[in-house]
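One protein chain is absent from this view; the other protein chains keep their places.
Moving on, here comes subunit A:
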Amino acid sequence: LNIPNSSICFPRHPWQNVTYAFWLRYPNPFASHVIGADVLERSVDPVTGVLRTTRLLLKSGVLPKWAPKGIVKSPETFVIEESEVDPKTHTMITRTKNLSHARVMQVEETQIVKLSPENPEWTTVRTEARVISRFGWGLTQRIERFGAKRFADNTARVRICDCSFLMFSAWPNLRYF
């Protein structure tokens, strides 16, 4: 089973600033769950001029009350983030997924950051997430629904920020564990 979710946002900031803010988004008070972030690989494709980055993020987290004891050893989660920035087409794509606890719940989040078709000084951010649990014992659906709801809640919080600069502070939304 896989529960797709998506949301779209229109920050009134130029694309360049939005992508720059992406690299600067931690630490911030809206994402205190992110403990650390490290670059593992980074290169510019000599042919296309696209910047590719792989980062490793470490997050703290809390388990839901109904989770069986010992379902995960530690609520800390490592998340891998892959991104591509194409300055020619004004497109940034980021993909994140959790490395730890992937058997319990795997969350894959994609974000596409483009120039707004309405105004070249604005930006469009589309977010999509997939929640997959391979865990047995009749908990799979519950875990997936929990994951999907957390995504919706976090996205709602982001919307309250009215797609301003602040929305990047909660990015990625992966607060699950």
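Just so we're on the same page, a contact is a pair of C-beta atoms (placed from the backbone, for glycine too) under 8 Å apart; a residue touches a chain by one contact, two chains touch by 3 or more; residues count from 1.
Rule of thumb we're sticking to: contacts and distances are computed from a predicted model.
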Among "Bardet-Biedl syndrome 7 protein homolog", "2Fe-2S ferredoxin", "Mitochondrial distribution/morphology family 35/apoptosis" or "Serine/threonine-protein kinase CBK1", the UniProt name of the subunit that does not appear here: "Mitochondrial distribution/morphology family 35/apoptosis"
Subunit A, residues in touch with the chain not shown (by the definition above): 16, 19-20, 23-24, 26-27, 34-46, 48-52, 54, 56, 58, 78, 80, 82, 84-85, 87, 93, 95, 97, 99-100, 102
